[in-house]
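Omission of a single protein chain aside, the complex is shown with its protein chains in their original locations.
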């Protein structure tokens, strides 16, 4: 570890934890991953071996108490996020936490208060804000390339549903999957949402419905400035990961299509074909995961503000809860019904 | 006029009337335009001169009573459609009528009853059903190329708002502009809609709001089969006419983009550019206007069914009325609230 | 026929003749097709019946001697073009003639001298100059959008080879098919060609080789200003008609793709597909055929210059002959070897 490097501990060595481990170990020169924690010992050790990390533990508190570690990256299960944020803040660690903070506003608020008290930095893992396509749309909107925004559309479809066991503890479609798009809506438009109407359905797998969840949804957003937006969610696009967006305004429209494994077209006897888009978030958003972590390290090292604050992460949960209420009652729901000012 | 030609009378020689006159006179061999009627004499005569029509009148009843004329094409103002349909049916004429039939279900029902009693053919001018792009989507859905449809999106934006005087008598956004998209939704999905939620706004011109209308809207459609759709409407896309659609289903997705004046791309020092899409419906949908009239003539001559019946035209009005009610009450509205079974 | 209409006679009622007949009869208000001539009587009569032409003949001289006819459209076989141009000019008719004028420079020169002596207008049927895509490229080059042109590429592939009987009398690939591209090269670049290197092959059908012709070729053009161009020709693109071009220059690049029957994309389990491009010249270039004839009629009526002169038509033949010589001797050939100044 060089003097200029930020010593970091990782809590949770699952799929997304390993993505961050790889970036912290090999791609971000200013970071040094010192310790990996996972409740499963084997998982912690595999991750450490793969990415040249020296220390492992099954108890995340050993990370929090480690005197050299200045920052933690929380990738454990969602129901532990708020608790670990609180403890990490009390230990004075700078914090990166995967989304969502929690499904309950009370727990979120307590965690955010700890962060504020301890005056540490908290960044929530809404990686899509660091994606080149969406950033380009945001830039166009902010720089006035399309005038005042009037309409927004986000298409966000997964290639296949998660296992039913995961569905049951996921918080449901709106808090698990849509939450990314709810944050993206505010990011792309640069405006707050006031009211949400959600229309959901179970069209892909009845087992998802039996688990109390939805697999298909359209969400309508009314923005403070009068603009209207929609989010389209499906748990199963057979052609792969479908991630598109458009903002339309008084001066034009800015749109993004998907990312592709190659730029090749084949013209044959029957049709013109190209290969499917990148299949899932690991391929599609890999660069954004790297960039969000780079910006986290940069913010900690330079003392800059969080590029994606806890407060912003909280709003997404409020929106997700409003979407659920709207779906259940089949009527538009204002955000201040969920979160009175 | 040859023996095989269908003698036709035109009622209303405005902009859309002249499009049909041109097609009937020059592009459809089996049709013969015998007489043009318009309440403005000069307009009737100009149209007749331009498209080689021998007879003109300012009284549409002279068209209906003309013994040689077998079919009429009604392009007068919307508030006269239902009345003229009734009279034309009583005269035994085959009828093509521009959309919408009327804004009131009572008048529509009376007109449709006349048509049924007289056993004449009635075709409503939903020209987009005859467009190559939308027909290709419909084919893909019907032929199962994308499995069961789950989600639908229609983008339909005009290049600029109509004059305020027109707005005031138009029946409002949902009955004037959205009505095309409401019909398209049923056509593309091959399913009926059960419930509508409409969210509208005045973002382009306050004068439109003062006239009691909207200029921007998102409409959510719930289909009988559980699928969900959206329509995006704006009265002003500064880059021209924007007409796109997507149907997403269990087996894939089918999407159409806009039509373009050319296929040329310019790569310069600052960006890659192409010319704007075709500007408005006259260029964009010209082929579909020709094709709908060709199919009307064909249906009359061969005694085939109407390719776009009065009953279908009526459903679009029911949907437009539901959209208005939903917007006014800010809640989802079932179609059977408007049109009890 | 109205006073303002130009009375025209058609010589040759084959495939391309009927395209022109249709446009002259139904789509160009200022034209009136008076007589159709074809050496096959049935062909002349069918064409006349289809497009409402009153008079027919099997002897083109009756067209030339017709006192009312002011302009002729020559669509007979290539070996008769030069002779008919000469006679038509002597009769004082304005002349539209399909490309190429002839395969021999002597006959071409004699025909052009007759035209000059008679002071009549001659337009050669290089319809692609009237195509929206190619005109847009030409405009970009002329208006300096891409700076000084450095490189040109033309892709021009047919969907399938013509019958061997046609191949034998066609003048060979370079004078039959490439000749369009040779003219397009000069048109797009706005420059003359000085030297040609042609490399041909028989890769599709050995019978074409046995007939002394080629079915595949690359032609390199050196322009007067130092720029270099290529033409890619194939007699058989199984996916349909392939017509693309690019001009690259000091300030950028302008490129055109193909025209498509619709703008629809289907995303399925295995790939993304779209329908094939428009299949052949009748669909692909229909608008350009209409526009070239409209401009011919306009030029005659207003006394304007020919939009595509006999002299320009002659240069294409010189280039085609140079390509043949280059291919036979496998070396670059300067145009002044074929046509000494």
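For clarity, chains are labelled A, B and C in written order, and residue numbers in each chain start from 1.
By our rule, contacts are C-beta pairs under 8 Å (C-beta built on N, C-alpha and C of every residue); 3 or more make two chains touch, one makes a residue touch a chain.
Computed from a predicted structure; not experimentally measured.
Q: Which candidate, B:90, B:192, B:275 or B:312, sits in contact with the chain we can't see?
A: Only one listed residue reaches the unshown chain, and that is B:275.
Q: Given that one chain is not shown, which residue among C:234, C:256 or C:295 touches it?
A: Within the whole complex, the residue contacting the unshown chain is C:234.
Q: Using the touch definition from the top, which of C:203, C:286 or C:301 touches the missing chain?
A: Of all options in C:203, C:286 or C:301, contact with the hidden chain holds for C:203.
Q: Among C:11, C:217, C:293 or C:335, single out the residue that touches the unshown chain.
A: C:217
Q: Even though one chain is hidden, which residues of subunit C still touch it in the full complex?
A: 147-148, 150-151, 153, 155, 157, 197, 199, 201-204, 216-218, 220, 222, 226-230, 232, 234, 236-239, 242, 248, 250-253, 330-332
Q: Spell out the interface residues on subunit A facing the chain that's missing from view.
A: These residues touch the chain not displayed: 26-27, 29, 50, 132-133, 135-137, 140, 145-146, 251-259, 261-269, 275.
Q: At which residues does subunit B meet the chain that is not included here?
A: Here the touching residues of subunit B are 237-239, 242, 267-277.
Going forward, only the chains that are shown with their structure count from here on.
Q: Using mean CA coordinates as chain centres, what's the subunit A-subunit C distance in Å?
A: Subunit A and subunit C have C-alpha centres separated by 58 Å.
Q: On a C-alpha centroid basis, what's the spacing between subunit A and subunit B, in Å?
A: 43
Q: Which positions in subunit C touch two or more other chains at once?
A: As it turns out, subunit C has residues touching two or more other chains at 267-269, 275.
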